[in-house]
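I have a structure I would like to understand better, so I am pasting it below and will then ask my questions one at a time.
Note that one protein chain is taken out, while the other chains of the complex remain in position.
Let's look at subunit A:
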Amino acid sequence: MGREIARALFWEGESVMDVIRNALPYLMDGLVVTLYIFVIALILGFIIGLIVALLRLAPIKLLNWIAKTYINAIRGTPFIVQLFFIYFGLNTIPWISMDKTTAGIVTVAINAGAYFAEIIRAGIQSIDSGQTEAARSLGLTGSQTMRYVVLPQAFRRMLPTFTNQSIISLKDTSLLSIIGIADLTQRGQIQQAATYESFKIWLTVGIIYFIIIYALTLLANFLERRFELR
């Protein structure tokens, strides 16, 4: 086993360092695309999640129902199907025309939004009702209470699950290569086709994803320590 790996890395074809050196600039362009889509989709997804969580908790049945239906629809279908529906399906509607990148961002955002909504809802509900009562008894309105008292505490508590979902969403962006977005994964495929160095290329791509996700985890740990509930 070890010998086969060593052979794949160093003896077959170009050395791993050469392959990486040649492919890396191209892969890095892909990483930029991946991160661009990820960051925008994450922000949009978070906004969607916050709104949907508030709809879910609003004292109006219809709003609850809309929020629940959205969450269930997303959780109950595969990401790829959502992507195809948005990119191919929605694009058949005459007044909608999304390019690949937009469709990719929208899909990741809508997908993450459903999970964020549940995370935020659980976070809000985990805050003791005494907090709300104290704030309301001081004359703060419901939305001021949410904004200054409940959400800041809920967000701190949510950070770990929020990080998890962000990592899942980052990984989901690799599926966007299927509709031809030139992200890190798609560029890996192209490099593989060009060099036939599957092992080295995919190892490199994997390591790049790993580093990014590891960095995200470190950032989250830092934020958690920073905002620790005192």
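The rule is simple: a contact is a pair of C-beta atoms (placed from the backbone, for glycine too) under 8 Å apart; a residue touches a chain by one contact, two chains touch by 3 or more; residues count from 1.
Here is the rule we use: contacts and distances are computed from a predicted model.
S.K.: Could you tell me which of "Polar amino acid transport system ATP-binding protein", "Fe-S cluster assembly ATPase SufC", "Cytochrome bo(3) ubiquinol oxidase subunit 4" or "Pyruvate dehydrogenase E1 component subunit alpha" is the UniProt name of the chain missing from the displayed complex?
M.R.: Answer from the record: the omitted chain is "Polar amino acid transport system ATP-binding protein".
S.K.: Among A:Ile86, A:Val149 or A:Leu176, which residue is in touch with the absent chain?
M.R.: A:Val149
S.K.: Looking at the full complex, which residue from A:Ala73, A:Ile96 or A:Leu138 touches the chain that isn't shown here?
M.R.: A:Leu138
S.K.: For a quick check of understanding: of A:Pro25, A:Gly76 or A:Gly130, which residue touches the chain that isn't displayed?
M.R.: Counting the whole complex, the residue in contact with the absent chain is A:Gly130.
S.K.: Mind listing the subunit A residues that contact the chain we can't see here?
M.R.: Listed in rising order, the touching residues are 128, 130-131, 133-141, 144, 148-149, 152-153, 156, 229-230.
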